[in-house]
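In what follows, a structure is listed as structure tokens, so that the remarks can point back to it.
The complex is shown incomplete by one protein chain, all other protein chains being positioned as in the whole.
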Amino acid sequence: DFLHALHEIVPAFGASTDDLERCRLNGIVDCGERHKHIYQRAMLLVEQVKVSKGSPLLTCLLEGPAGSGKTAMAATVGIDSDFPYVKIISAETMIGLSESSKNAQIVKVFEDAYKSQLSIIILDDIERLLEYVAIGPRFSNLISQTLMVLLKRLPPKGKNLMVIGTTSEVGFLESLGICDAFSVTYHVPKLHKEDAKKVLKHLDVFTDYDIDSAAEALDDMPIKKLYMLVEMAAQGSTGGSAEAIYSGKEKINLNHFFDILGDVVSLRV
Amino acid sequence: DFLHALHEIVPAFGASTDDLERCRLNGIVDCGERHKHIYQRAMLLVEQVKVSKGSPLLTCLLEGPAGSGKTAMAATVGIDSDFPYVKIISAETMIGLSESSKNAQIVKVFEDAYKSQLSIIILDDIERLLEYVAIGPRFSNLISQTLMVLLKRLPPKGKNLMVIGTTSEVGFLESLGICDAFSVTYHVPKLHKEDAKKVLKHLDVFTDYDIDSAAEALDDMPIKKLYMLVEMAAQGSTGGSAEAIYSGKEKINLNHFFDILGDVVSLRV
Amino acid sequence: DFLHALHEIVPAFGASTDDLERCRLNGIVDCGERHKHIYQRAMLLVEQVKVSKGSPLLTCLLEGPAGSGKTAMAATVGIDSDFPYVKIISAETMIGLSESSKNAQIVKVFEDAYKSQLSIIILDDIERLLEYVAIGPRFSNLISQTLMVLLKRLPPKGKNLMVIGTTSEVGFLESLGICDAFSVTYHVPKLHKEDAKKVLKHLDVFTDYDIDSAAEALDDMPIKKLYMLVEMAAQGSTGGSAEAIYSGKEKINLNHFFDILGDVVSLRV
Amino acid sequence: DFLHALHEIVPAFGASTDDLERCRLNGIVDCGERHKHIYQRAMLLVEQVKVSKGSPLLTCLLEGPAGSGKTAMAATVGIDSDFPYVKIISAETMIGLSESSKNAQIVKVFEDAYKSQLSIIILDDIERLLEYVAIGPRFSNLISQTLMVLLKRLPPKGKNLMVIGTTSEVGFLESLGICDAFSVTYHVPKLHKEDAKKVLKHLDVFTDYDIDSAAEALDDMPIKKLYMLVEMAAQGSTGGSAEAIYSGKEKINLNHFFDILGDVVSLRV
Amino acid sequence: DFLHALHEIVPAFGASTDDLERCRLNGIVDCGERHKHIYQRAMLLVEQVKVSKGSPLLTCLLEGPAGSGKTAMAATVGIDSDFPYVKIISAETMIGLSESSKNAQIVKVFEDAYKSQLSIIILDDIERLLEYVAIGPRFSNLISQTLMVLLKRLPPKGKNLMVIGTTSEVGFLESLGICDAFSVTYHVPKLHKEDAKKVLKHLDVFTDYDIDSAAEALDDMPIKKLYMLVEMAAQGSTGGSAEAIYSGKEKINLNHFFDILGDVVSLRV
Partner (left out) sequence: DFLHALHEIVPAFGASTDDLERCRLNGIVDCGERHKHIYQRAMLLVEQVKVSKGSPLLTCLLEGPAGSGKTAMAATVGIDSDFPYVKIISAETMIGLSESSKNAQIVKVFEDAYKSQLSIIILDDIERLLEYVAIGPRFSNLISQTLMVLLKRLPPKGKNLMVIGTTSEVGFLESLGICDAFSVTYHVPKLHKEDAKKVLKHLDVFTDYDIDSAAEALDDMPIKKLYMLVEMAAQGSTGGSAEAIYSGKEKINLNHFFDILGDVVSLRV
């Protein structure tokens, strides 16, 4: 299955998977059917790009709410491909650069990829690459134009490239016309309570008695936020109980967990 | 007929048709009456430009939805003319250039064309040359002005020029007044199911039994997307079946084809 | 009369009429009363500027739809005056220049004119000089301000200047206040069917039997477009018949003419 | 009276009245009560600025439709004062300068004025100095701010300054708050038919019989436009009659006059 | 009382009161209770800043219609304090400077103040410092941000600072959030007729019989405009009577006064 598949494939020589591993700090656990399905389809595209003649360029967008697992998913596909060139383009390494420097860096990664026979490029948080802000509307049209051209420009003969984009502002990307520039788009959802329960079980920090109430309260929560909430609650109401809980000696107090949840979710209501 | 005509004419010495050939990666197949008609009319303009005295400049715009075959059509007209100078102007070769550099490059191509007795210039994806983005509205007014002047400026005495533009944002071009700057405009449509069937038949990847259902499902699809969908489906649901299918040993599984179609068309609905 | 007057006046030494001649590639034919009237009034202004003391500066704007004959008319007035300095200012010679360079060139032409006792300056396609675009609204306010000042600034003592402007965006010029800066404005119209018939007769490419139907179909057509349509139709439906038609051996096939007309006029409807 | 007063006062040594004289090419004639009243009030301010201690700075705005006589009026006040420093600031001498150069020139004129004991500065066509355009709204805020400060800043001790502004865009100036920066504002109107008749009589180009009809037709006309119309009509319908008319040998043909008037006033209706 | 207090306090050594004196060209007269109250409260703040430990920074805004006496009031408080550092920041000394130079000058004045144990800074006409214009909205956000930070930033230990702002665009300042950055705001009003009468009595230019009608007509007039009107009227309808009136030999003619008032107040109605 999905997680199993992950471990079967050894990353090809040459691909630096260090950066990619940092993208999934909490590992990859089974968190529901939808995540699994998307992973499988993305891996099919990986296969297609290997053999294709008519489509030397395949592009795929992962969109979904903040923290739903898009970056970890893209990184996993990159790691699980056996491609010699896998590279993530992220705003984190370009803070404070001028628009044109950012643009040049992005183009550079594509030019490099064109030299490898099989490549994957991850465009992480495209809205951040575009310097998107909700009001305005302001954004880098320079980079927007570049992406639209790069997502259509064929690699040189004999080279094949897959591009995976991620975004939590799919509406914005649609309004720019960038969504349509991708061949396929997958929606990475928040967790349903059953999914949340799977993850909680794996973490094993609640008593069997509490786990259903906890999962229920986490319905419609992004997986990344779930991890943070659990860690905050593990601290205990007076601090210091984290070690005991993660070592399995204690369990999280459900009331404290709800308190923390309340702070995070509805404080300003 | 249309396809036949294509092969009768040998490209004149001096015109680099390499770039043009890359514009029709999937070749040119018969995909319906409308495409054929436009090709024929465009070739008439090619004839006219050769003999004209009163109109040393003829301009023609191909507009239609993304992937409907505009660029391939324009490239084909360029190849099939026997003109010594045929050049495509595309955003792909100008990524990251400043507005004024892009502008200068465009003007340069026209100046070069003015030196040849018979020339064709393809302005590909004009909205991309103009750095158009759907929200804003932002675009390069510098280049917009340049195009409007170039589309009206007569070549020097004794030189004749045909300009073919392509765009999938005809509404935008109309709002700029660029449409009216072209002498004629042709609408390149998506495929009807009969047209899709013709293309599928040519590809020969469905059983005779499935081909009608497949064509029906592809009604109102741009030809470029049709090619991509077929290739994705040829991969099979577990990957690896592409070779067998293209070599004719297997056919595409219709259910898997519909699955893929669903991913691409209605995922976010 | 109008056309006769044209040939009576020999252009004065010093005025380069070459550029002006290129502005009327299809010559000047009788195309109706309105065009004639405007020509006569403009020639009266030419006379007035010669003798005036109180008004050393006269300005006149020709506005009308694209292709209605404005530039050819202005060029004809320039040629038919016996003024030593006649100059056309057009965007064609300033492509890609910076706003301030364009501005400087415009001012330069006026400064030069101030040195001649009698001058005519043609400001051709003012909206293009202003880098007007329908959406925005964007345009060069620098040049707009310059024109408004130049259209009001008196030449030095003893020098007299006539300025003829042309535009197909009279609404835009009005909104800027540039229209009011001209002393007089004339509307150059499209052709009525009687006018179109006059021109067709002169061209002699239809049979006597067809000419009325053709003229009828050309009602409300700009003269420039009429010339282009006739030339396209003269090509014939399979190409190559242009020579026979212009030499008078054949006539244009009316059905093909209507086909062409349909392509140009209503294709996207 | 008004016109008489004009001739009694000899311009003081030092003031260059050449530029000012060019502002009233058609001289100053009696054209009605309102013009007279404004002139008198403006001359009272001239007197006040001479003797004032509490108000070393007086500012006055002449606003009215294009061609109503504002600049000629301001120039006349400047000439008729006996002030050693009288200077007109106009966009005509600053075409194509950068915003900051224009600004510096304006400030320079004020600094120079501060050195003279009695000065008049005419800010002619303030909207043009501000690079105003009706759509936008765009204008030079740099110069707008400078004017608002200069119209309030006191000259050094012992120096007195009068500033006369003119504008035909009073609504715009009001919206900027520049109107309120002036101490007084006078509206310079178009002519009533009685006023027009006075001017026509003075010109003596109509027969006694025609003069009333002509004046009637000129009701609500700016004086500057009246002069231009009369000159155009004096040309005659076939040209060449101007000399005879101004020398008094002939009179203007009333029908031709109405023709010309129609061209100018209602052509585009 | 208010005016008396003014003369009791000798300006401390080191404070240049020259600039401040020029801000009250017509002196300071009793013009009603409100002006007096604001003066007294401002002087209390002066006292507080001297002794405060918890609030080393006090800020106070005087807002009111143009000419209501804000600048004169602020200058008087500055003069009447016995502070070694009193400085006025005004747009008059920064005409034509770039935004950043202006900003630097403002910051410089604050840095200087931080060196003195007790300081007053007057920010005169804040809207002008911000290059405010009613339409747009355009203004210097650089300076706006600087002011908001400076109005909150504590001086170094042991230094105390009072900031007095003036503005006639309080709505604009409110919309920027600058009003809220001041600790207290006082509204400086126009004059009521009783207040106007007090000022007129002090000036002694009307007969006892006329003074009430004159004061009545001046109801709701800013004090600065009152002074200007009186001076214009003192000129007399034919000029030259100012000396006689100010020396007490004659009085102002009430009808002429009303004429002048009409010109100023309602001319464009």
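Which chain is which? They are A, B, C, D and E, in the order written, and residues in each are numbered from 1.
Here, contacts are C-beta pairs under 8 Å (C-beta built on N, C-alpha and C of every residue); 3 or more make two chains touch, one makes a residue touch a chain.
Keep in mind the model is a prediction, meaning the values are calculated, not measured.
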Selected from E:L25, E:A66 or E:M148 as touching the chain missing from the view: E:M148
Contact partner of the left-out chain, one of E:S175, E:S213 or E:N255: E:S175
Options A:V51, A:M228 or A:L254, residue touching the unrepresented chain: A:M228
Contact footprint on subunit A, counting only the chain that is left out: 22, 25-26, 66, 91-92, 95-96, 128, 131, 133-136, 138, 227-228, 231-232, 235, 237, 239-240, 242-243, 263-264, 267-268
Hidden partner chain, residues of subunit E it touches: 41, 43-45, 47-48, 51-52, 54-55, 63, 100, 103-104, 107, 137, 141-142, 144-146, 148-150, 152-154, 170, 175-177, 180, 183-187
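Keep this in mind: only the chains that are shown with their structure count from here on.
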Distance from subunit E to subunit A - Cα centre to Cα centre, in angstrom: 61
Centre distance in Å when subunit A and subunit B are each reduced to the mean of their C-alpha atoms: 35
